[in-house]
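Worksheet: one structure, shown below.
All protein chains but one are shown in place.
Take a look at chain A:
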Amino acid sequence: MSNTPRKTALDALHRSLGATMTDFAGWDMPLRYGSERDEHVAVRTRAGLFDLSHMGEITVTGPQAVDLLDYALVGNMSTIGPGRARYTMICQEDGGIVDDLIVYRLGDTEADLPKYMVVANAGNAQIVLDAITERAAGFDAEVRDDRDAYALIAVQGPESPGILKSLTDADLDGLKYYAGLPGTVAGVPALIARTGYTGEDGFELFVAPEHAEKLWQALTDAGAPVGLIPAGLSCRDTLRLEAGMPLYGHELTTALTPFDAGLGRVVKFEKAGDFVGREALQAAAERAETAPPRKLVGLVAEGRRVPRAGFSVVAGGEVIGEVTSGAPSPTLGKPIAMAYVDAAHAAPGTKGVGVDIRGTHEPYEVVALPFYKRQK
């Protein structure tokens, strides 16, 4: 692979908008267009438009597509109804998390041929593709790399349903959270999914790369009157952090099982058949039940210095944990962090917890996640 970052179909557009670009997982992506705080607030209160074309799409088809996914992933894929989506994970044999994923079941009816789209994080897409391909041995299923087949544009925020409605005849009112349907948006064929990574209502639109610019422009024009602005990866990170959503490489790594990350609910032992990691995950589930090691908690600063990934969490002069993500929260107006801390200090309201910020122990309040939940 070359070291030159890949460019999305919207690259020229980002540059014409004056975006600050950044190399993210081998892609040249917009970090922010103006103030990342303004972009964050726009998504919370109005709408933001994201280019997420770096995400990795893998299509799985064939008579045994669902059997393969049930074996390769930790969730129960056979219970995903047509047009629905599921948050799940792919684990190693030792239970370590390879990636977190969204699996979309395409097609409208039970009678349609099984077709699933697995969406992986950009930095893990090749690893996930390789793992599913390897695990497909013996299954009558085809695993296809569709990374180049899609551009992904997300419109997120309370105004996003109205904006999208003005551009499509698709039944958005009938489209539930974690569901997707094929449709036409601004004359462009798209898979319209009600998913996102911001803690707000919103949509992710999978389209052919050659249609991306047209769709982006149409969404910009339709959204401008209600305050939609383009939004970069910087605010996507603070939005997901406020919403308590984990990020691979921060809260999730191969060194942790889903149970360590407080996400054991994604592992479905009751499903039929074996799956990769079952034995190790069963042991991890018991450990989490009886002798939990560290727990993932929220921390809210009393001061204004910002905790960053890798900073030590301290109590009584001892290191009791480590920050995995931290940022100033535009919504709370204070620095926040997610951190793994020893179970003894993990209860919300635990006193005397701090973060070592360049040698100074700044006081922090332990809180339950998420930091922010939208009013429905």
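We adopt the following convention: a residue touches a chain if its C-beta (ideal position, glycine included) is under 8 Å from a C-beta of that chain, and two chains touch if they have at least 3 such contacts; residues count from 1.
What we mean here is this: contacts and distances are computed from a predicted model.
Of the candidates "Basic membrane lipoprotein", "NADH-quinone oxidoreductase subunit D", "ABC transporter ATP-binding protein" or "Glycine cleavage system H protein", the chain left out of this view carries the UniProt protein name "Glycine cleavage system H protein".
Which of A:R46, A:R287 or A:R308 touches the hidden chain is settled by the complete complex: it is A:R308.
Although one chain is not displayed, its contacts with chain A can still be listed: residues 20, 31-32, 35-37, 234, 238, 304-306, 308, 327-328, 335, 358.
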